[in-house]
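Here is subunit A:
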Amino acid sequence: MAERLLEVEDLQVSFATEDGVVRAVDGVTFTLDRGEVLAIVGESGSGKSVTSMTLMGLTRGPNARFAGSAKLKGKELLTASEEDLQHIRGAEIAMIFQDPISSLSPVHRIGDQIVEQIRAHDKKVSKGEAFDHAVELMERVGIPHARARARAFPHEFSGGMRQRAMIAMALSLSPSVLIADEPTTALDVTIQAQILAEVKTLKEHSDSGIIFVTHDLGVVADIADRVIVMYAGRVVEQGTLDEIFYDPQHPYTWGLLGSVTRMDRDPPKRLPSIPGLPPSLIRAPRGCHFRPRCPHEFERCAEVPPLEARVAEAPDHLDRCWLEVEDKRTRREIEGRIGLVRDAA
Partner candidate 1 sequence: MHKHMRPFAAAATAAILAVVVAACGSSSTSTSSSTAGKTGGTITMASGTPPLSPDQALDFTTQGTELYSVVNTPLLTFKRGVQGAGGATILPALATSMPTVSGSGTIYTFHLRHGLHYSNGTPIKASDETYALERALKIPWQAASFISGFIKGAAAYASGKSKTISGITTNDSTGEIRIHLVRAFAPIADIFALAGTAPVPPNTPMKNQASTGTIGDGPYKWSTISPGHTYTLVKNTKFDLPASVVPHGYADKIVYNVNSNVLANAEAVLNNTSDVFDPGDTLPSSILSQVQSKAASRYEAVPTNSTFYFFFAVNKPPFNNIDARKAVLAALDLRALSRLDSGFLVEDCHLLPLGIVGHPGPSSCAALTGHPADGAPDMSKAKSLMKASGMMGKSVTVWGEERSPRRQYVDYYTSVLNSLGFHATEKIISSGVYFTTIGAPTTKPQTGFGDWVQDFPNPWDFMQLFTSTAGSSLNYGYVSDKHYDQQVDTLSTKPPNQVANQWSALDSYAVGKAYYAAYGHEKFPKFYSDRLVFSKGVLSVEYQTDLTSLQLKK
Partner candidate 2 sequence: MGRFIVRRTLSAAALLFATSVVVFGIFEVIPSYNPGRAIAGRNATPQTVAIVNKKFGFNQPFYRQYLNTMKLIFTGQIVDYQDQLNVVSEFKSRFPATLSLVIPAALIWLIAAIILGSVSALRAGRFADKALMVMAIVGVSIPVFLLGAVLLYLLAYKLTIFPNTGYVSLTSNPAQWAYYLILPWFSIALLSIGFYSRVLRSNLLDMVNEDFVRTAKAKGLSQQRVFRRHVLRNSLMPILTMFGLDFATLLGGAALVTETLFNIPGVGQYEATAIGNLDVPPILVGAMFTAFFVVLFGALIDVVYALLDPRVRLTG
């Protein structure tokens, strides 16, 4: 069995705001092993990014409260000192952010930004060595003329190249955990595919554990081993890729899947969507958070459904929906596809 990198146990993150307490993450539990890709999927405000950033201690602040535990190779991250976290960030856990143009410092050269990361963790590396290494990394992620381009500024890169640079930077210290936070969202479709390919290569050639945060289930279909679906701070469903894709248990997941444009099916008459907005996390709806938007809502939904295994044959496939498994299986098929809307006419 592969080495266990991360162990997250009932992680809770809340923020005090002047309007009240925001429960941004409410009880997330998962593990990540070496060589594994875990996808966290959800809409804006679902808590997926907060979860991943909390692992790096980037959500700390005077108004933030944490509970539960998050361990990196057995070492508790939530209570780690800022200094320890500094050593972990970039070296043990690295992150690729969503928007490469805003995530790279506009005023520093790409190469220097990578050098900066390398030298932040090992002062003994000379600038020249670090720079050579940076160039090497850039080559590795497919940036042509890397030596010359390392001297360029981010705004002189195309979107895809910038994201490659981001990846090169994240890889610079061979971290055990790599968090990719919506790495393709801000990119053109064609570039998205290239970057995804890059992540895939990574998965194959390195033994890092990867957390892939996205709102788009489609992009993880190829690479994820396991999937966590989050909604309004809670995990609504988690399981292996196949479990999620072929036997989704939560209506929210259906909605997400319905939004996936699949090449192997006929295009839908109109793009399905989930009506409504995610709820406020300050005064979230009682019971199931998805209730206000769920067409299948019934009385019991006013009670919070526990996250538990409901499919008998899959003990690791957990979900939070009161509906009976069989009932769900009939409800989720619309026009031969998985979808959310009951009456699609």
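In the analysis below, a contact is a pair of C-beta atoms (placed from the backbone, for glycine too) under 8 Å apart; a residue touches a chain by one contact, two chains touch by 3 or more; residues count from 1.
On how the list was made: all candidates are chains of the complex that A comes from, given by their letters.
Just so we're clear, the structure is a prediction, and the values are computed from it rather than from any experiment.
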Every option in 1 or 2 belongs to the complex, but the one touching subunit A is number 2
Considering the complex alone, what residue numbers of subunit A touch candidate 2? 56, 58, 62, 82, 86-91, 94-95, 97-99, 102-108, 116-117, 120-121, 153, 155-156, 166, 169
